[in-house]
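Note that this complex is displayed minus one protein chain, with the remaining chains in position.
Right after this comes subunit A.
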């Protein structure tokens, strides 16, 4: 009984939660979302560049992309964030002043781009070669064929994996606390952790965790919904494929065929 009470007081102390709530809501949530969204956008753009370079026939494009991907996918996120956030801080200081955010976002973006690049690359590679061949046969150059025909199909196929990567990014954004944030820059994790450290009670951290879940769980369900739609998508445009076969028999211009037999 005692243990249960202790556990409840440690993790679910409503008073401690209520105390941390305004800051989590006004400071932590926006900061986490800014970190995650900005790095997601930059990481996606950079990831596409990496994917296309990695698939290039030109070695001087392909190799740097592969090496970059190996490095940023292979390093622990904490190492990358510290190396970039701390290592580059003198440079950052000159450009942005004493603000660790840009470097934190840069580090998160680089990590995300390495993973997203691989996701895009696998999607693009999964598109049948005949698609590019058909585009080129129409008169499109290889780059135009990739841009208009192959990449849109490849990206569609990996949307679920892409959203999973965004979820990982939201969670990893908590690591920027390494870089020493001003009070107004603290993200969900940091505010929860500070409150927990100050009071010796974990409830604020639990509440921060609930905020993360509030963002990530709907996203996981969105992934599943996208996945389902992609699987069933062929029928999503209102046409029933089964009547096609009959049409073919009835409407084909047959006059010449009989001659051809």
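Quick note on the criterion: contacts are C-beta pairs under 8 Å (C-beta built on N, C-alpha and C of every residue); 3 or more make two chains touch, one makes a residue touch a chain; residues count from 1.
Definition applied: contacts and distances are computed from a predicted model.
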| item | value |
| --- | --- |
| Protein name (UniProt record) of the chain left out of view, among "Sarcosine oxidase subunit delta", "Glycerol-3-phosphate dehydrogenase", "ABC transporter ATP-binding protein" or "siroheme decarboxylase" | "ABC transporter ATP-binding protein" |
| Identified contact with the non-displayed chain, of A:144, A:198 or A:224 | A:144 |
| Residue touching the undisplayed chain, where the options are A:131, A:164, A:199 or A:216 | A:131 |
| Interface with the undisplayed chain - residues on subunit A | 128, 130-131, 133-141, 144, 148-149, 152-153, 156, 234-235, 237, 239-241, 244-245, 247-249, 251-257, 259-261 |
